[in-house]
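Shown next, in structure tokens, is the structure this report addresses.
With one protein chain withheld, the remaining protein chains of the complex are depicted in position.
What follows is chain A.
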Amino acid sequence: MFVSPAFAQDAPTGQADGEAVVGSGETVVGSEEVVTGTEVAHDGHAKAAFPPFETQTFPSQILWLAITFGLFYVFLKRVALPRLAGILEVRRDRIAGDLDQAARLKQEADEAIAAYEQGLADARKKASQIGQKARDGAKAEADAERKRIEAALDTKLAAAEARIADIKASAMKDVGAIAEETAGAIVQALIGDPVAQGDVSAAVRAASK
């Protein structure tokens, strides 16, 4: 940035007048002389317009805009955009593929978990079966033992009962003899004569019936 007094002597060159008219509104220096040092001459254009409104520059701008923008459009359409679209598509496919694979792996894991659970349940069932079987076996054995002991006890009981019956029978037989003897003695005491053994036996037998 330079301040205008240093440029005052440049004023006669080119369009200094025209520029000053346009520039003075905006310029910050006190001087009304504002000069564009690098300015290209304007083919004797008496009054330089505001640059964007200088119509003689329009054909060049339009031409070069058409050339550059046209080439840019073709380049983007042929090269850059297909490539970018390809990159994005590959990534989208890859992500979708990865998601599919993840879903597949998850399903496999779920299946493995289900199989494990199933195995665990089976093992549990089998274990309880084995336990049940062992319990049943032990119970059957105990029952058999008990039955055997009970049978032995029953036999012993029966033998004891038989013996008791024997003893009772022999005792009862003795009772008859004792009764005959006693009855004979009583009758002898009462009547004073011995009574025939056979009569007493018959009488006792009749009385005990």
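General remarks:
Quick note on the criterion: a residue touches a chain if its C-beta (ideal position, glycine included) is under 8 Å from a C-beta of that chain, and two chains touch if they have at least 3 such contacts; residues count from 1.
As a working rule, contacts and distances are computed from a predicted model.
For the chain that does not appear here, its UniProt entry gives the protein name "ATP synthase subunit a", which is one of "Thiamine transport system permease protein ThiP", "ATP synthase subunit a", "Oligopeptide ABC transporter, ATP-binding protein" or "Proteasome subunit alpha". Although one chain is not drawn, the whole complex shows that of A:Ile62, A:Ala127, A:Ala144 or A:Ala202 it is A:Ile62 that touches it.
Take chain A: the residues that touch the chain left off the picture are 1-4, 19, 22-23, 26-29, 34-40, 50-54, 56-66, 68-69, 71-73, 75-77, 79-81, 83-88, 90-91, 94.
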